[in-house]
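Step one of this worksheet: look at the structure below.
Only one protein chain is missing; all other protein chains are in place.
The letters A, B, C and D name the chains in turn, as written, and every chain counts its residues from 1.
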Amino acid sequence: MLELIEGYYAYFFLILLFLIGLYGMMIKRNLMKKIFGMSIVQTSVILFWITSAFKENATVTVFDPGIGLENPDLYLNPLPHTLMLTAIVVAVVTLGVSFALIIAIYRNYGTLDEPRLLERTR
Amino acid sequence: MKTPSGSPIIQVAARGLVPVIQIIGLYVFFHGHYSPGGGFQGGVLLAASILLARLSLGTEVSQLLFPARKTIIFSALGALIFAGTGLAALLAGGHFLNYEFLPLPGLEPAELRNWGILIIESGVTLTVMTSLIAIYDEIIGC
Amino acid sequence: MAAAAGLPPRGDLHAPAHLLVNPAGAPVAGAYYIQHAYKHAGTPNIVTVVLADYRGFDTLGETLVVFTGAISVLFILRRRRP
Amino acid sequence: MQWQIEILLYIILIVAALSALGIRNLLAAVVILNIFSFMSASIMVSMGAIDVAFTEAVVGAGAVGVFNILAILRTSRKSLD
Partner (left out) sequence: MNPIQIPLLIPVTFLFASLLTPLAGLLGRSWAHLVSLAGAVFVFFLSLKGLGAALAEGPLRYYVSGWLPPMGIEFVLDPLAGFLEVIITGMTVLVLIYARKSVEIENPDKAVPFYTLTMLLMTGLSGMVITGDLFNLYVFLEISALAGYALLAIGGKRAPFSAFRYLTLGTLGAGFYLMGLVFLFMTTGTLNMADMSRMLPLVNGSFTVTTGLILIILGAGLKMGLFPLHTWLPDAYTNASSAATSLIAPVGTKVAAYIMIRMLIISGFPPLIELLTWVAAAGIIAASILAIAQSDIKRMLAYSSVANIGYIALGITLANPLAFIGAMLHILNHALMKAVLFFAAGGIFIKMGTRDIFQLRGLPKKMPFTAGAMLIAVFSMVGIPPTGGFFSKIYLIFGAIEAGTWFFVAVILISTLLNFVYFFRVIQTSFFKPYENGGTTDDDVKYESMEMDEMSPGMLVPTLIISVVIILVGLFNGAIVDKVITPGHPWFSG
């Protein structure tokens, strides 16, 4: 039981986080809240990838002459880290664009509440 | 904030902080080969310093620090530095973005890669910094 | 959530992503990067090497994403200047 | 002992996510979202991904926070749910 928790707790927390973000995007009516949900979803996915790079008793991905390069088990897996740098950038830029859209919506309608927007767009 | 902040505390703090953040940004960018950091983080820090200046000094004054109209041009130029490095390697006979073939004289392959990484990271820094400033400027609407 | 139970445990050294050679016989990228990055680029930070060299096109794409973001915001919000 | 600390961080992370979605004052939600971002950066550090953690911290504090606050100031501060 303890092993199960130790091995898998991160996945369960992260999937829970993903579902929380999904709930924010689907149920919340304020567009700003939808964006927060979106960013939570993205963070949970990023953390999931980082978890996939983790190795027990391994050190960070900077070359250390004292350890050497022969045994890759002594360093963390650098590939997911690299990919997630890109993913974070993408997340930030998406946030920027969505703020631009929100401001454009507010300019046109003066509200960010989804039911009211649906009313006014009719 | 289109107008300068009225509080003297903010003014003084921003004046002190902006150059420090810029230096840290440059350090992060150049030291990316040895410690965590690199083009993107350096770019964000440099952008943050200018955003701080815009927040505290007001849009009008901080235009002198970095004019809003030129952001997109520099953004395109930064990406062009990156892509142009790749193209140079392609034209010199290698694969796209293969830094071993960069036309820089008198360097070992490993050193060439080292320099190639530095060149493209500078492109990334320029693009990230100017793009973030551009997004800020458009959101604030100047 | 049940699907996560099929994943390799966190920190497992024998997860497929961390092996030297995968069961299909191809080398696995992560270990290869660790073993060769310093030799190839003379840079201690492996992540930087992977980011800028081995997967350089991803980073180019990332730069392009940032550029796209700037252009998009400009396209959406800019009004006609006087 | 590492994983016990991480569990604590995860719990704070989830509480922060829930309260950021639940609170009605958007400016407060942004502050909580900054905590959320910082917590995720801490988790990354504890898993050894210092590059990513550094990026996340820089981005969460520098760019996203400023954009969030700007967008809220340009629109409205209150949320109905």
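Basically, contacts are C-beta pairs under 8 Å (C-beta built on N, C-alpha and C of every residue); 3 or more make two chains touch, one makes a residue touch a chain.
The shown structure was predicted, so the numbers you read here are calculated from the model rather than taken from an experiment.
*Asks:* According to the contact rule at the top, which chains on display are touched by the left-out chain?
*Replies:* Contacts of the omitted chain with visible chains: A, B, C.
*Asks:* Tell me which of B:76, B:104 or B:119 is the one touching the absent chain.
*Replies:* B:76
*Asks:* Which listed residue (B:41, B:98 or B:125) would be found touching the missing chain in the intact complex?
*Replies:* Here the residue in touch with the unshown chain is B:98.
*Asks:* Out of A:41, A:62 or A:76, which touches the unshown chain?
*Replies:* Of the candidates A:41, A:62 or A:76, A:41 is in touch with the missing chain.
*Asks:* Write down which of A:25, A:62 or A:76 is the residue touching the left-out chain.
*Replies:* Selected residue, touching the omitted chain: A:25.
*Asks:* Touching residues of subunit C against the unshown chain: what are they?
*Replies:* The missing chain touches subunit C at positions 2-4, 6-8, 15-19, 22-24, 26-30, 32-33, 53-58, 60-62, 64-65, 67-69, 71-76, 78, 80.
*Asks:* Since one chain has been left out of the picture, which residues of subunit B touch it in the full complex?
*Replies:* For subunit B, the residues touching the absent chain are 72-73, 76-77, 79-80, 83, 86-87, 90, 94-100.
*Asks:* By the contact definition given up top, give the residues of subunit A that touch the hidden chain.
*Replies:* 18, 22, 25, 31, 34-35, 38, 41-42, 45, 48-49, 52, 79-80, 83, 86-87, 90, 93-94, 97-98, 101-102, 104-105, 108-109, 117, 121
What we mean here is this: only the chains that are shown with their structure count from here on.
*Asks:* Taking each chain's centre as the mean position of its Cα atoms, how many Å separate subunit B from subunit C?
*Replies:* Roughly 21 Å separates the two chain centres.
*Asks:* Compute the distance, rounded to whole Å, between the mean C-alpha positions of subunit C and subunit D.
*Replies:* One centre to the other, that is 23 Å.
*Asks:* What is the distance, in whole Å, between the centres of subunit A and subunit D, each centre taken as the mean of its C-alpha atoms?
*Replies:* Whole-Å distance between the two chain centres: 11.
*Asks:* Where in subunit C do residues touch two or more of the other chains?
*Replies:* 39, 44-45, 47-48, 51, 59, 62, 66, 69, 73, 76-77
*Asks:* Which parts of subunit A, given as residue numbers and ranges, touch two or more other chains?
*Replies:* Each of 6, 9-10, 51, 53-54, 61-62, 81, 85, 89, 93, 96, 99-100, 103 in subunit A touches at least two other chains.
*Asks:* What residues of subunit B sit close enough to touch subunit A in their complex?
*Replies:* Residues 34-36, 40, 128, 131-132, 135, 138-139.
*Asks:* With touch defined as at the start, can you tell me which subunit A residues reach subunit D in the complex?
*Replies:* Residues 6, 9-10, 13, 16-17, 20-21, 23-24, 28-30, 32-33, 36-37, 39-40, 43, 46-47, 50-51, 53-54, 58-61, 76, 81, 84-85, 88, 92, 95-96, 99, 102-103, 106, 111-113.
*Asks:* Hey, which residues of subunit D end up touching subunit A in the complex?
*Replies:* Counting only subunit D, the residues touching subunit A are 3, 6-7, 10, 13-14, 17-18, 20-21, 26, 29, 33, 36-37, 40, 43-44, 47-52, 55-56, 59, 63-64, 67-68, 70-72, 74-76, 79-81.
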